[in-house]
Structures are given as C-alpha cells and as structure tokens.
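Left out: one protein chain. Kept in place: all the others.
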Amino acid sequence: MQIRKKGMLVAVAAATVALVATFVAPANAGTSSAACANVGSGYAVNKGATVEVFTSVVGDELSRYQAASKDFTACTGITINWNGSNSFESQLPVRVAGGTAPDLALIPQPGLLAQMVATGKVATPPSAVTNNVNRYWSKSWRDLGSVNGKFYAAPNSANLKSLVWYSPKQFAKYGYTVPTTWAAMLAQSDKMAAAKQTAWCGGLGSGSATGWPATDWLEEVVVREAGATVYNNWINHTVKFSDAPIIHAMNTVWGWMGNSKYVGTVSTIATTTFQNAGVNIPTGGCMQLQQASFYAASFPTGTVVSPTGDAWVYYLPGINPAVTTPVEGGGEFYAAFNSNKATQEVQTYLSTPQWAVSRIKAAGSNGGWLSANTGVPNSAYSNALDALSAKYLADKSSTFVFDASDAMPAAVGAGTEWTQLTNWFATGASATTIAKAIDASWPTN
Amino acid sequence: MSILNRTRTPKRAAKGLAESNPGRKLLGSKFATITVWTIAALWTIPTLGIFTTSFRDKKDIVTNGWWNIFIHPHLTLANYHAVFFGDGQSGLTNGVLPYFINSLVITIPAVLFPITIATMAAYCLSWVKFRGSDFIFFFIFALQIVPIQMSLIPLLQLFTGGVHLGTVTLIPKLGIAGKFAGIWLPHTMFALPLAIYLLHNFISSLPRDLMEAAHVDGASHFTVFRRIVLPLSVPAIAAFSIFQFLWVWNDLLVALSFSAGTEGIEPVNAKLAGLVGTWGSHWEYLTAGAFVTIAVPLIVFFSLQRYFVRGLLAGSVK
Partner (left out) sequence: MSSFWSANLPKIGQMIAAIAIFLAVLGAIFFIAGRANGKKQKPIAITIFLGPALVLLTFGLVGPAIKTFLFSFKNSYSTKWVGFRNYQWIFTDPDMRIVLRNTILWLVITPLITTALGLILAIFLDRMRRESIAKSLIFMPMAISFVGASIVWQFVYNFADPSQPQTGLLSTIVRHLGFSPTNWILTQPLNTFLLMVIFIWVQAGFAMVILSAAIKAVPADIVEASALDGASGWKQFRSVTFPMVRSTFIVVLATMVVTTLKLFDIVRTMTGGNFGTSVLSNEMYSEVFVRFDTGRGSAMAIVLFVMVLPILIYNIYNLRRERSIA
C-alpha cells in the first residue's frame, strides 16, 4: 500500500512537471526510485529504447499489459510497445520470414515456438532468464518453453481449462449442488434431463479453428482416466488415437457432451460458435458449459460473475482416483528474436515474480490473468475466479498437463483433430472411425 | 472538337431516353421496376439485419432474432459507443478518428497509384502495338490468380533486405516497412492485374479513327493518352476506383502484414477487428463497426456514381 501511494505521488508530480515543461518531460521519465522498487534491481538504464512485444492479445487485455509495464519504463527508460493482433499466429511467421521480426513474441502454442526456433531466428535467452525460470517454474513449464531439450522461452500467463461454468442462482433455484466427482456430476445431469432442462451446452464454431473446444473435452477426459504419462505419450504419438485409452476416453466424452439427453440435438454443437455456447447459462437456458476461465468475457454486459451470482465455475471433477487433481491448462511463452541489450532487459523482467504481480494488479478485480510462477503469492489475486484457478495451477499435488492439441504437430493439433472431432459431433460417426482418420494424418517425417 | 461533339451528344440523348423512348417501354418498365425493387428488398434484408443488430445489446441478440426489434424495440448505443471510444480501458484511448485518418491516408494513394499505372499500361497494350503485347496482356490477366498470401513474405523481405543475386545487390533495401509507403506499394502491386484487365477492355474499344486522326496530326502517344484516352476513360476509371477504394478500405490482410506493429499507421478496420477481444467475445461490436466504416465508401460511391449515367462510353461504337 505504502509503495502504491508513493507511486501515485510520483505520478502526480511527474504529470505536473510534464505540464510545465512539455518538451523536457520524456527525457526526465527514466529512473524513478519508487517505480524501481516495484520492478526489482539489476536493470541498466536505457533511455529512449523501445522494445516491441508482439502478441495475440488485443483490446482491454492488451491495455492491461501496457499499464502493467509502466513501472518498468519509469525505472529503466525502456518503453515496451505491446503490439496485439488477432492474426498473430499467421502474422508472426510472415514477419519473421520477412525480416521484420518483433523483438519479443508472446507465443501461445509450443508447436509455433518450435516452428520459430526451426527458422533459426530465435535468440538464446540471457542467463538471468534461465535462472528465473529454473527458480520459479516447475519442470513441466520449463520443458514447454524448450525445443529439443534447449531452453528458449520463459512462460508468461497460464490459464486453467478444467472448469465448468454454471449459474449459482439457477443451481440454488432448483436445489442443485456443485459436484465433486464425475459420477455425481453425471447423476445430477440426469436429474436436470428428467426436469426437461438442458444439462450441458457446447459450441465448436471458431472460424478456421472450428473444433478446438472438442479437443479440450477429450483432453480433460484422457488425463482424468489415464493420467499424465499416457497423456504425454499421446502428444508424441506413442499412444495413438485408436489405442484403447483414447477410444475409451472418446466414448466417455460421447456419453457426456455427445449425449442427446443432456445437450438436445448433438449436431447443433458443431454449428454453434464457442462464444455463444453458454450465453444462456445466466437465465437457465442451459445449466453447464465446460470452458476455460476466459469465457467470463463472453457473457452479456450486466452478468454478475461471482460464487453467488449469475455465472460461476466449478472444477471439472476427476474420474480415476489414482490421478490426483487432474488439471489441464495452457499458457504463453516469450521468444526473443534478437539479443539487444534492451530486449534482454525486458525479457529478464518478464520472467520475474515482480512482473507477474504487476500484471495481476493491472487486471485488478477484472482478473483474467494468472501465472504459474511460484514466486507469486495467491493473495496477489483480487479476482476470485483467478484465485480459484491459481490455486489449482500452483497446487504441487495436482497432475498438470498442457493443452495436447497445442503441443501436437499442427497438421493434427490444428488440422485433422479439429476437423474430425467437428465431424464426429456433426454426424455421430463411431469413435474408431474418427480416431483412425486422425491417426492416418499424423505427419510421417 | 470532333471528340467533344461525339461525347456530349449521347449524354443529352440518354437523359431524355427514359421518357421519350418507346422501345424501352416495350419490354415493360413496370415489370422491370417490380423485379428490381424485389431484388433490392431481398438484398437489403441482411443489411437491415446488421443495422438493427448494431443497436441491440448482446443479451437480446443471442436470445431472439434481430427482426424482433420491430416488435419489441429495445435499442442501445452501447456497440457504437464501444466502436467510437472503446469499452472502458480498451486500446481506443484517443477514439476512432485517428485510425480513420490512417485509413484515408492509406486508401487514397492506394487507389490513385495503381489506376494511373494501370491506365498507362492498358493504353500501351491496346494501342501501341508491338510484338508480344498480347502475350504480356494475357500473362498479366493470369497473374490475378496469384494468391496475395503467397506474396506477403517475399515483399516484406524486399522491403527490409532488398534483392541480392549472390553478393550483387540488385535492389537495395527499401526500408519502407512500417511506413505508409510500405502499404501503398503492395496495394498498388496487387491491384494491377485486375485494373489493367478491366481498363484494357474499355480502352481497346475506343474508336480507332480518333487515334489515327490524332497521330496523323502529329500527336505523340503521350499527347493521345492525355488528351483523348484519359478524358474518354473517366467512367471506367471511376468504376474501378470505387472497387479499388472498397477493397483497400475493407482490407485486413495487407494492413496487418505491412503495418508491422506500427500503431501510428494502423487503419480503422484493423483497429476495430481488435476490439472484439482476444477470444472474440465481443463480436457484437463488429456490427456497429461495419456501419461506422461503411460511411466513407458510400460517399465515394455516391460521388462517383454520376459518371456512369453520362454516356461517355460512346467510344465503344466501332
């Protein structure tokens, strides 16, 4: 609190100076001691330098990145240009190959990171970054930022996918409770079905990425039934889609999201956009939706997202007791495309708990940003949804797995797995047919 | 003198045509009118849908059809507010106006440059006969099919690194990536095949005797181009300008690839596309965005439309 107030004072003072001498203000902006206290020590002052971070984040979320990096700019004089694009995934390869690579890119898929490393344009991070990552992140996160065993990219935010959206108000109205086991969840869904309610809703539509929500459903069930080892072998194809554990998981998914008793006309899931899938949860038009925490933004304005409000989440319960607290998540990684001093300073800062705390504060009660950085205390989160998610992500006993489709080769994870699972929901073809079609497209070289 | 006469007479004649020409009435102007208005009405239904949706809040949009706005009017300007000023803390801190200016600064030269160059090329291919001119014309036509996506990387490499053959530099690096020129140039390149094709169709049908008479009088190709071809081609140029304007104005691909993270040159379209949020949650803003950005192209359409009724194309009589 003390530090924040001081920061405010400095900001007011700086604003006054800026008003008095407009032309001098930018040059004076560097090295504010209050800002430096928030940033941490060891950064060289580099006035006037600008470092571009290219990201898929846009809109409000992007402006929170800008707000979160103000202290760093005030302390070091390095301006971070957060540049967001909806077409990040297609633009990054274009820019890297075209010679206008950004200084840093915030990459959401390990597959894309590997592709960028393959171009030879990704710079090795300075030792300060490697040290931070070794110190603050678990091995699974470090491995996700590495390609062929060599570490390249520090993690940024993490997100938790293993959530179910529901309406506490509607649950209270009909006397439903938050289930803690898979069996209880389905038993309660049966009750909803008997009461002529739509127990589950879902949507796969997402433009050229149509189908991705179904990959999440399958991944959740695979880790819940078979555990992390089988899950990770599935990513590298030593366990095939047509092998017993995955087929079994597909049948479980079909008994859940492919069950017309729960979802009504199954094929409409294939033609509904994922953004619109759960918009009727607050009014009871649909009771539950499996979707990650970012879905909060898709509810209409005025929806109260809280444990007693119109919409809230519960943790998607486990299936196999041998797999303790299965958690599926995603995340982003910072790759640098040069070794400039300023780029490395920014890269180092972004791997510290100070940055994560600053970014969490910038989100404030809106939330929507969490880190798997173990240096961040859970008390830093002022948003209840984030605090709940961070609890599962930081839980040492939980079984954490990364989004498998993001980690598989793009031909499958962004190709046939999407199209075949969409086809599955559209036509109700057998799990074996679908699985074989996906296996057949696995790249051979 | 004779040119002026040729071009003006049909104009006057065309104006009086609708009332005086019995031939046109024969087909039944009533039938024509009904058909056109029916199609226009059908065509407007989706447009109307976008328009009404832009005034509804998301809860209404997803729970009942947009035509219900006529039964239960419940209007909001929230989508427009978000488009003009951003919603809360979004990236539109200075409002949408600077991006409109960027769009104009990108679009006007990106229409003018290709059309000028294409008119010149079209004239050359139709009236300055030389061996291989037909081949070049068909080759340019075929280039239309080259997907722009395939050109993005080579062009960016050209802008940032130049062209080298071994150690010999054929073209030095242009250094225009992230500048307006870096967006004008690709738009110009991508517009040329269609522009040359369409304008060639028109210019090649200009009356031969006009050209020949001018050359007999000792006029050079440059004089013929400026004094005869350019004035006579105004309708065709106006028509193509509208479409090139629309394509550039509504373009996202070139803007995203060539603005290379330079906030100061981002067009309004690219900026609004970002408003929907990282996960596309606020897609409802796009309906308002569509109507905010449509204003400028419509002004262009209305102001250029008058060139179509002039009957200037009298030249196509051979």
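Per-chain residue numbering starts at 1, and chain names A and B are given in the order in which the chains are listed.
Here is the rule we use: a contact is a pair of C-beta atoms (placed from the backbone, for glycine too) under 8 Å apart; a residue touches a chain by one contact, two chains touch by 3 or more.
Being a predicted model, the structure only gives us computed values, none of them experimental.
Novice: Based on the whole complex, identify which of B:I69, B:V96 or B:I242 touches the chain you can't see.
Specialist: B:I242
Novice: Check each of B:G178, B:P193 or B:G277 against the chain that is not shown and name the one that touches it.
Specialist: Answer from the full complex: B:P193 touches the omitted chain.
Novice: Considering the whole complex rather than only what is displayed, give the residues of chain A touching the chain that is not shown.
Specialist: Residues of chain A in contact with the hidden chain: 89-90, 93, 112, 115, 118, 196, 198, 205-211, 263-265, 267-268, 270-273, 280, 285-286, 410-411, 414-415, 418-419, 422-423, 426, 443, 445.
In this section, only the chains that are shown with their structure count from here on.
Novice: With chain centres defined as C-alpha means, what is the inter-centre distance between chain A and chain B in Å?
Specialist: Here the centre of chain B sits 39 Å away from the centre of chain A.
Novice: Give the list of chain A residues in touch with chain B in this complex.
Specialist: 52, 54, 56-64, 67, 81, 83-87, 91, 94-95, 97-100, 102, 206, 275-276, 279-280, 283, 285, 294-295, 297-298, 300-302
Novice: Give every residue of chain B touching chain A within the complex, in rising order.
Specialist: 57-59, 62-63, 78, 87-91, 93, 152-153, 155-157, 159-161, 177-178, 252, 256-257, 260-261, 263, 273-283
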